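With one protein chain removed, the remaining protein chains of the complex are shown where they sit.
Labels A, B and C are assigned to the chains in the order they are written; within every chain, residues are numbered from 1.
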Amino acid sequence: MHYTVHDFETAARAELDPVYADFIAGGAQDEITVRANQAAFRRLRLLPRVLRGSAERNLETRLFGGRADLPILLSPTAFHKLLNPEGELATARAAAAAGAVMIVSMASTVAVGEIADAARAATEGGQAPPLWFQLYIQPDPEITDALVRRATDAGCSALVVTVDSPVLGAGERNRRNGFHDLPPGLRCENLVDLRDGERGHVRQIAMSPELNWEHVDRLRRTTDLPILLKGVLHPEDARLAVRHGVDGLLLSNHGGRQLDTVPATVELLPEIVAAVDGRVPVVLDGGVRRGTDVVKALALGAVAVGIGRPVMWALAEGGEKGVRRLLELLRDELDDALALCGASGPADLTPDLVRPPAWGFGPGTDVVPGADHRFGGVAG
Amino acid sequence: MHYTVHDFETAARAELDPVYADFIAGGAQDEITVRANQAAFRRLRLLPRVLRGSAERNLETRLFGGRADLPILLSPTAFHKLLNPEGELATARAAAAAGAVMIVSMASTVAVGEIADAARAATEGGQAPPLWFQLYIQPDPEITDALVRRATDAGCSALVVTVDSPVLGAGERNRRNGFHDLPPGLRCENLVDLRDGERGHVRQIAMSPELNWEHVDRLRRTTDLPILLKGVLHPEDARLAVRHGVDGLLLSNHGGRQLDTVPATVELLPEIVAAVDGRVPVVLDGGVRRGTDVVKALALGAVAVGIGRPVMWALAEGGEKGVRRLLELLRDELDDALALCGASGPADLTPDLVRPPAWGFGPGTDVVPGADHRFGGVAG
Amino acid sequence: MHYTVHDFETAARAELDPVYADFIAGGAQDEITVRANQAAFRRLRLLPRVLRGSAERNLETRLFGGRADLPILLSPTAFHKLLNPEGELATARAAAAAGAVMIVSMASTVAVGEIADAARAATEGGQAPPLWFQLYIQPDPEITDALVRRATDAGCSALVVTVDSPVLGAGERNRRNGFHDLPPGLRCENLVDLRDGERGHVRQIAMSPELNWEHVDRLRRTTDLPILLKGVLHPEDARLAVRHGVDGLLLSNHGGRQLDTVPATVELLPEIVAAVDGRVPVVLDGGVRRGTDVVKALALGAVAVGIGRPVMWALAEGGEKGVRRLLELLRDELDDALALCGASGPADLTPDLVRPPAWGFGPGTDVVPGADHRFGGVAG
Partner (left out) sequence: MHYTVHDFETAARAELDPVYADFIAGGAQDEITVRANQAAFRRLRLLPRVLRGSAERNLETRLFGGRADLPILLSPTAFHKLLNPEGELATARAAAAAGAVMIVSMASTVAVGEIADAARAATEGGQAPPLWFQLYIQPDPEITDALVRRATDAGCSALVVTVDSPVLGAGERNRRNGFHDLPPGLRCENLVDLRDGERGHVRQIAMSPELNWEHVDRLRRTTDLPILLKGVLHPEDARLAVRHGVDGLLLSNHGGRQLDTVPATVELLPEIVAAVDGRVPVVLDGGVRRGTDVVKALALGAVAVGIGRPVMWALAEGGEKGVRRLLELLRDELDDALALCGASGPADLTPDLVRPPAWGFGPGTDVVPGADHRFGGVAG
């Protein structure tokens, strides 16, 4: 049985090739940021209100004109077919069933169009929750254009542009394990047939240090889709992003997989929220494992949170059904946490409900008993 | 031999069904607040006075017109018959013998009237210390009224209304252990025969997210007993409570069993004391394990402290005699701690005797050697 | 070989009855203050000066008209015959040879007069460093007077009055070990024959909560010896002490053996130094294990430091020779630490050389590798 998000990891590890488990759990270098993301949530304190008569909780969330049944998104993660033969199709069906926004990774092992079809089919006549598409802007603008076209054609309703990856982060677990390429039969399907006249050619995703704000401006001109930047951590860049007309920020440190020792995202949240000053919504990912974590992020000003590794563990262990159960679990935990804070929904969550840790809290008390730090049991 | 409160836990664990031991020790989710309650007391520093000629210590405590022999209450805990065949009768006799206030749990496995009889019988002609009654306000006002009537008829002298439980906290140990119901033969006796015409029917305790301040106002109108609210953590709610005419606060985070990651109660104490500004007394529970903990809470403005899990461990291990010894031990430790602080009694304890931890103290120095963090050895 | 003060403990533990080892190492209750004393020194940072031409170091220390060869005192510790058949005679000879002040415990197992004779004999014609005498003021003033007379007659040059012991601290190791009394043949020799007409009667040392400042005033009137108070921790009491005419303070938390969770002494030192404002000298004990610890205390305003447990370990392991080597080791460490700070002696040590820990320091970095926290390996 799975009582907590961590149980999905434990169960998946029992079955999964350790190389792939490391691929999921690992991060850049010493994985200090990987651990900090979760530790920061554990150390934040909640100060609930009582007797507010919050009989029914409403988790509905509206973002960029679309709606979702809960303020929890599936952050973009790559290579789902590594973990389950149905790959992103399974993930998308589970997300659709839960009414959750899925951000399709540019590095998905199923083409975004097929993912969108699966999501629609899973909602049985109803309206599927939106799919968003994660994009690395490519140095060759025509490739970028083609990718945006594919996402648009698939019905994606927003673009999430990753800007923290001028180079690939040092995933030392992958290096030690010799895990560099997808196994035979798997490929980044969104990158197929992007070159003229050569059927079946799969382009490499370019991570380019040349990217600058003009690339964002160009993208802005070529699409009407809302654009979120993913990976802005410096408040000055948050202000620049607003000035360049982006529609939102996904405050993310790439799950600690790019630059090690960057702060936990929730630690930066108040400052980033202040920097954008209400002009665009801020979504956060990094370390969300509990309903209380969601409450904390929303109380500090995020409009929604994303989850990454938990989806991969659930997919690896239980396929579509696993991801469904994960999302149900998180929805239940969020519902309970809202009730226990005297809140009927996200709108009732105010910053005074959250406090930084003081002397009675923090290092030493926030260690989760039984969690295996050495092998990434609390990584995420 | 039992030299410390922790020894009662160690001894009880050696005999107790692990499922019940987990029921006692466990808390919500990652049990961060469970650990924080005790850690906060350990990290607070005491700055004793000397040469104050405090030859005799007087621990007598007056509260709401009643008196107790010491400023240590038995906080409400459920299901004592799980731990000892005499259940709450044993607890009540031990409390009466020690002259300590017992707060009878609404979820007691002996009816409050019988508990009161046992307490009176245990005081051999003298005056029994007061019993208080813990109440979850029920959505059906008639049920609430009936419960208050039962408590009043039994002679309880105060009502402790728990307000932190709009839903039941996630006791993951209980879920993992499949511990959901009382075993055959045990029931919440205060909930029996509350429905007309159906003998022997046991009502479920409703934890309702619908409760609001009007429910408190209504209770206020229907009883003359002093009302304490248990579970107020936000200073704004403390101010509201005073405005709604309650007579006291029991500052409690439910032993970390409701919402995880709420602060240690003693960490919040100065702020709550400031919020009520002397208009009502504040009792505190959560993590009290040492006479020095009592001194710290009293110095910071509490009029008394409650203990929860220690009573259950003592009851499980030694029945009435166990609880007696526990209370003697705590009384002795408190007496010594007062003497070592140069105090003749609670009134001599001032806030300048307590300091938050500084660099030479806190994480790393406050770990109790030999305590088993993994299995809850320091939980409580 | 003994390279560090800790080595004396390791060596002594290999030979010593564990009950006596616990007697030395243990402290009150959870021994939080025991650990804090050392941790505080480890976490303080030193900021050395360079190129100061400090070719020769002069460690000579003058206190109350007497002189010592180094600013390290032997704090009063009880029952030396438990650890070595020569008991305090061995300790005193080693102290005399090192030119260190020894504070004879009122609870010594050799009478203070004999100790003084041994100290004088050990200095081979030279002038013995002063002996001081530690005193618990007794409720019966005649007994106190008799004790002062014995100390004075022995040639002690100062009285160190312990004021932190209105009751005996809870040494839970001793309780668990059943260690309550001296074994047959050993007794507190200073307490012998204090009652008229009954030869060989040994009085119990009374620890009285009745003591107040008038007892100090009375002592002040009955002796011309300098009086230091040992155990004042609250700055208000430090000011009171000055007002009552004491000649100095021994800032001590009784090695963490009286009230648990009081601050590390070095953490309080700046505040106590500020409170007495230069009117009387402040000596500090608690946690001193390294030459750098001595430098830190002196830089923060102490005129000397005391060591307690290390003397007992050294005595247990090597008798007089052990204590000699301990004092030589500490002298060498202090000499090196002074040189490395660019100081020629205590007078060159200024508060700007010491800093509280910041983010790069403290918990986690100050754990001494290999030290056994569980069994008191770093306690002291």
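Methods note: a contact is a pair of C-beta atoms (placed from the backbone, for glycine too) under 8 Å apart; a residue touches a chain by one contact, two chains touch by 3 or more.
Computed from a prediction, not measured in an experiment: that's the story for all the values here.
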Of A:E114, A:E172, A:D193 or A:E328, the residue touching the omitted chain is A:E172
Where A:V163, A:I205 or A:V282 are the choices, the one touching the absent chain is A:V163
Among the options A:D260, A:D293 or A:D348, which residue touches the chain absent from this view?
A:D260
Touch criterion as defined above, residue of C:A14, C:V50 or C:A347 at the omitted chain:
C:V50
Hidden partner interface residues of chain A, rising order
29-32, 35-36, 39-40, 43-44, 163-164, 166-167, 169-170, 172, 175-176, 208-213, 215-216, 229, 231-234, 236-237, 240, 258-264, 266-267, 356-357, 362-364, 366-367, 373-374
Even though one chain is hidden, which residues of chain C still touch it in the full complex?
1, 3-4, 42, 44-56, 290, 292, 333, 336-337, 339-342, 352-353, 355, 358-370
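Just so we're on the same page, only the chains that are shown with their structure count from here on.
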If you average the Cα atoms of each chain, whose average lands nearest the overall Cα average?
B
Averaged-CA centre spacing for the pair chain C and chain B, given as whole angstrom:
42
Junction residues of chain A, two or more chains touched
363
